[in-house]
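Entry: chain A
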Amino acid sequence: MLIVEALKVAYGAAQVVFDVSFAVGEGEVVTLLGRNGVGKTTTISSIMGLVPPAGGRIEFNGVALNGLPPFRVAQTGLGLVPEGRQIFPSLNVEENLVATAASRFGPPRWELKHIYAMFPSLAERRRNMGNQLSGGEQQMLAIGRSLMTNPKLLILDEATEGLAPLIRNEIWSSLKHLKTEGQAILLVDKHVDALIKFADRHIVIEKGCTVWTGTSAALAADATVRQRYLQV
Partner candidate 1 sequence: MAGAIFATPSAAGRLRSRRDMVVPALIFLVLVLVPAFAAATAQKFLIDLTARIMIFAVAAVALDLVVGYGGMISFGHAAFIGLGAYAVGILSAEGVGDALIALPVAILAATLFAWITGIVCLGTKGAYFIMITLAFGQMIYFVATSLAPYGGDNGLTIDARDTVAGLPLFKSDTNFYYVILLSLLATYAFCRALVASRFGRVLRGAKDNASRMATIGFDVRRYQLVGYVISGGLTGLSGFLLANSTEFVSPAYMSWQRSGELIVMIILGGIGTLDGAIIGAAAYLVAEEWLSTLTENWQVIFGPVLVLIVLFARGGLIGLCVRFWRRRGAFS
Partner candidate 2 sequence: MTTPMLRLDSLRKGFGGIIVTNNVTLDVMPGEVHAIIGPNGAGKSTLVNQISGLLAPDAGGILFDGRDVTALPPHARAQIGMARSFQITSILPKFPVLENVALAVQARSGSSFRFFGRAADERELNLPASDALEQVGLAGRADVPAGDLSHGEKRALELAMALAMKPKLLLLDEPMAGMAREDSDRQVGLLKRLKGQVTMILVEHDMAAVFALADRISVLIRGQLLTTGLPEDVRADPEVITAYLGEQME
């Protein structure tokens, strides 16, 4: 589905991504791992068209994404749940969900009622303003909002950042649920143990380069990967 090959990204003269390559297939859950500052969010920003790539290739279902503006990238079927959630504070929950809803590839899998079924606490708070929600609820709202665009590939950047363990587990559960439905997911997160339990493959990035890829089993078996690239 998604092919990223030899990606280079720079902010002006400061190059942050030097050589990142990976792929996400239909129905796969793939994670991007690495310490902060290595270029994970920059890679995602580049895929989404927020920062133009300085080199390399990005392709989604046969469409070249290099140089496309973000809205076109989204229209090819990529849905981003951004770092920091970035929900619309001046809209209420329902408005947040509906504002960017779309169904570009036939009858929608995700409509309002499905989101409310998956996240009951959002249903309870449907009239609350976006910025009146707790961190966890905002995260669910951000995921719901993205699902409402019926994406082919869901990208989550640090979806459990700053959340209490209980809420985090709820988020993992909903993601697991999405996986059983066949949703392809690209995930940036640091909770390796949790990710090993339901992700298919892992891509490890260090200083802007892909340094390790492998299955969950391989990652669980190799303690050095964790020590070298994920810990201090």
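The rule we apply is simple: contacts are C-beta pairs under 8 Å (C-beta built on N, C-alpha and C of every residue); 3 or more make two chains touch, one makes a residue touch a chain; residues count from 1.
Selection rule, in plain terms: all candidates are chains of the complex that A comes from, given by their letters.
This is a predicted model, so every value here is computed, not measured.
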Touch-positive candidate for chain A in this complex, from 1 or 2: 2
For the chain A and candidate 2 complex, residues of the former touching the latter: 10-16, 18, 35-38, 158, 160-162, 165, 169, 189-194, 197, 207-208, 226, 230-232
